[in-house]
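Of the protein chains in this complex, one is absent; all others appear in place.
Lettered A, B and C in written order, each chain numbered from 1.
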Amino acid sequence: MKETALMMIGAALVNNVILARFLGLCSFMGVTTRIDTAAGMGMATTFVITVSAMADWAVQHYVLDAYGLGFLRTVTFILVIASAVQFTEMIIRKVSPTLFQMLGIYLPLITTNCAVLGVALLLVEGNMSLIGATLFAFASAAGYSLVMVIFAGLRERLVLAQVPRLFAGPPIAFIVAGLLAMAFMGFSGISTV
Amino acid sequence: MGYFERIFKEPRWGVHPDDHKRPAADAALRLLPPPARVYMPLSQHVGGAARPIVLVGQQVHKGQLLAEAQGNISAPIHAPVSGKVSSIGEVTAPHASGLGFGAIVIDSDFADRWIDTDPVADPFSLSPEEITRRTAAAGVVGLGGATFPSALKFSLGKRLAVGTLIVNGGECEPYLSSDDRIMRDSADQVVDGVRIVMHAIGARVALVGIEDNKPEAIAAMRKAAAAYPEVRIRPVPSRYPMGSDKQLIQALTGKEVPADARAAEVGVLVHNVSTCAAVHQAVRLGRPLVERIVTVNGGAVARPGNIFVPLGTQVDELLAFCGLNEAPSRLILGGPMMGTLLAHGRVPLVKGVSGIIAFDAREAAVPRAGPCVRCGSCTKACPMGLLPLEMAAHIRSGDLAGAVDFSLTDCIACGCCAYVCPSHIPLVQYFSHAKGELAARERTRLRSEAAKRLAEARLIRLERESREKAEAAARRQAERKAAKALAAASASQAQAVVT
Amino acid sequence: MKPGMNPAVAPVAAPHATTANSVGRVMATVMTALLPATLCGFWLFGWPAIYLWIVTVGAAMLGEILCLRLGGRAARPALSDGSAILTGWLLALSLPPWAPWWIGVFGGLFATVMGKQVFGGLGQNLFNPAMAARVALLISFPVQMTAWVAPLPINAAAAPGIIEGLRITLGALSPALDNISSASLLGHVKTELSRGIDLLHLLTAGHAAADSLSGARAGSLGETAAWLIAAGGVLMLFLRIITWQIPIAMLAAVALPAALLHLVDPGRYLDAGSHLLSGGVMLGAFFIATDYVTSPNTPRGQLVFGAGCGLLTYVIRTWSGYPEGVAFAVLLMNSLTPIIDSSFRPRVYGRDRKGVALEPIK
Partner (left out) sequence: MLSAVGTLTTMGLVLGGLLGTAARYLAVEENPIEAELQSLLPGSQCGQCGYVGCAQAAAALARGEALVTLCPPGGKAIAEALAAKLGIKVDLSAVADDGPRLAVVAEEICTGCCRCSKVCSTDAIVGAAKQIHNVIREACTGCGACIERCPTEAMSLVPLPVTLQHWIWPMPANV
């Protein structure tokens, strides 16, 4: 129980997908101009990561390991992820057309969001059980969503700040991301205690 | 007030600026001799401008109708002096823009001859409707500065069965003391006016809110109202903006006026003390609103005090009467918190002006505006519970919708936020700018909707025209055919006849 | 007579009166409130501390001037508000008192350049500049940033003099440091716990509370005299420079979990008093978390913010790899400030909390 909790905290905060592993930076910069968009993206990606983690775990165990097809891992994982993204896209389009419009190209691009494949590969390497893998994926995704929302909040304020022209736009966003990553370093060591 | 009250009873909102009311408030009321020329603007009230009914060259008496109300919301204006109408044209408006507006210019004959008035010995024998009619005819508008036609508020109060009349004697603006003066000098008139207004709207009780920095006015009003238990004098803490309707209602009744609703909908109606005195004049004496008390104050004024002035007098003339120590560094119409900056003094006094403030150089010094440090002083000061810093930040970055999301439309422009701002950011100007911009967009929207309707009407017209043209052509063709057939028939007949 | 001629270039909106308060005055008051604790730090840690303070404040001002010059803006008005000095000052107070000069220079420059000016200067930054610099220093130079010395009052025989102090700050006397090097309480506890020694054996009674008044113990330059800092904070509360919500919430959020867990296992968890009085909690609660720019504006938001700072401080101190968590906690809560601000708006007159107009009540 305690190990699971620590593992989840570790996945969400200490080894945060964005701020510690630097995965998923494309959407981190792309759809964090508004809090609600970022939250929507976070939820969509959480769904994709969790679903595809479960599917990938199954594929790894029952297909790749069973038939010795380890070299197909990336291809098959991408296939699974792509399907999960397609499915998510359909759901969002049905449930919230506004969010669909706001996410735009970034929604299908979850497919190539390295956070998704990254988490899948990490949990395969971690040799986890199905439940462990699911929880790990969910915690990682929750950490991703948290940082997305925080960063969107900061950027909403940045828009109002009188940033020097030299730093306006992506430069200041990266500086903020750096400072945020520094702040998250405070969590380091928690999961090893 | 003890510490207990200070901590627990004082409202959490607002500011407490130096009031600078004395010695001007204590100086005896003076009369301005009739000026040689007055400029009576046609638009001294909220709503449509009045329509002139006098001709250039016409002789008028004091109190004579010069222009009649026009439209649903409007008020008439009357001659403030007797004399001759010398012209009807544009004068500089008492407005920050310095733009002009229409006015009737009268050259005084210094006789000050009144028209024949129609006094009423017992106004309480009149019907409420009659009082409302007489108030409207006398051109009485809200003299606290809102300048909304009072008679319209009477009918609204009557219709919504308002039970409580709130009389605003707050006068929370620093420097101003015209309401204070009228309560001290003419408390009987004010109380009589209050009772007439109560009769007009059918209110059972009147609460007169007076800030506790005016003990003389409170005493005078208590004395005048002693015989009338339904008129209750209620001292309120002196805290700006206590004289704002919504805040005074809350302080006196504990009720909150819902957003986008009128005070009458929660059963109260607010009238200013000076307005009540004007109603007394209008109904009991039959005198239209042509004069008022104006405070002249500020460091540049030699003899500050309250002056009884005919409307339409130029600011310069009033300042000259009071004398100046130095050329004013800043000339303000109204109070320093919400007043209008004047570019020059060649501006007529209108019904809603309760004071003229001429700042000397020291008072007028403006600290340089700095960046917002998000200290939150403005949030604490805002009597409406808004977040001025967020609204201003959104407006500055051009995001008006964002500012509206922070309830920009609830802002009453009281100026508390800008007053307390340690960075001296002109917050109110941001809000005024945004409100103006939003109003302009609304006008554009209405305009484009109208254009859309017109364009559709034109399409229908073109369609109808082409259809009619086609029908006409068809008809003509048919006629021609028929004529041809007829001709052929008659020809064959003729032939037949011939054969 | 020709009165009142105003060259009205652009109309100026009301109000035509303004408060005598100004940003410069606020900053000056905060500095006054910091003075007792700072002087106490100077007294306890001697000349090296004074030099470090000067270097840090100077570097912070230098960073400000450089950026303003590069941006083509006048440096004087921006400097005169005192915000750069205060940033450098707060950073200096959180540094090890005998740290070498370049720590102060790096920190001071980082604080004003990366923490503030790249965002556009005063009021635009998202993170507390002093704490951003402190964290940057801590993760970049962990050795220098955790080299504490035992207090050695300035007039003590063994204390370094003016010249010797300068040499310490310039880094020339580092071997001598070993003789008096010490550990802060929190660092000591963390190290010993990780070696499997429990607190009951580690700490002798009466260690913290008495020292915290005089500040005579190892720690950052201005953080050891907790009571003096608290006194400065109370002064600011009294002068209405800050409100009570953030400090009280932060102190409570450190004290409550500390007290609870100490009850559960005194061998593993320090008591609430030690947590409150050691490290940067006092300085953080009164002077750093209350930074206007990076904290929420509304009372309820401030309560949440303060509680978050306190809780995260405790979590990081207790379970993470760092002995002290105030700087991290403040930065983390800074990052949440926009979200807190948008979730806790004050109720608008005539509307309910959600912004819907009230029902008229007759």
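Here are some notes:
To be clear about the criterion, a contact is a pair of C-beta atoms (placed from the backbone, for glycine too) under 8 Å apart; a residue touches a chain by one contact, two chains touch by 3 or more.
From a predicted model like this one, the values you see are computed outputs, not experimental measurements.
When the full complex is examined, the chain removed from view is found to touch A, B, C. When the whole complex is considered, the residue among B:Ile53, B:Ala226 or B:Ala369 that touches the unshown chain is B:Ala369.
Within the whole complex, the absent chain has one touching residue among A:Lys2, A:Lys94 or A:Arg165, and that is A:Lys94. Only one of B:Val15, B:Leu66, B:Ala79 or B:Ala93 touches the absent chain when the whole complex is considered: B:Ala93. Those residues of subunit A that touch the chain absent from the view are 33, 59, 63, 67, 69, 71-72, 75-76, 79-80, 83, 86-87, 90-91, 93-94, 97-98, 101-102, 104. Listed here are the subunit C residues that touch the chain not shown: 10-11, 13. Looking at subunit B, the residues touching the absent chain are 43, 93, 95-97, 99, 101, 368-371, 395-396, 398, 401, 423, 425-426, 429-430, 432-433, 436-437, 439-441, 443-444, 447-452, 454-458, 461.
Just so it is clear, only the chains that are shown with their structure count from here on.
By number of C-beta pairs in contact, B-C leads when B-C and A-C are compared.
With each centre defined as the average position of its C-alpha atoms, the distance from subunit A to subunit B rounds to 58 Å.
The distance from the centre of subunit B to the centre of subunit C, with each centre set as the mean of the Cα atoms, comes to 51 Å.
In this assembly, the C-alpha centroid of subunit A lies 33 Å from the C-alpha centroid of subunit C. Residue positions of subunit C touching 2 or more other chains, listed in rising order: 120-121, 124. Residues of subunit B found to touch two or more other chains are 371. In the complex of the two chains, the subunit A residues touching subunit B come out as 159-160, 162. Interface of subunit C with subunit A (complex): residues 71, 114-115, 117-121, 124-127, 132, 135-136, 139, 312, 315-316, 319-322, 325, 327-329, 331-332, 334-339, 342.
Of all residues in subunit B, only 15, 17, 96-98, 163, 174, 246, 250, 255-261, 265-267, 315-316, 319-320, 324, 327-332, 334, 336-345, 357-359, 363-364, 366-368, 370-377, 379, 383-387, 389-390, 406-407, 410, 413, 415, 418-424, 426, 428-429, 432 touch subunit C in the complex they form.
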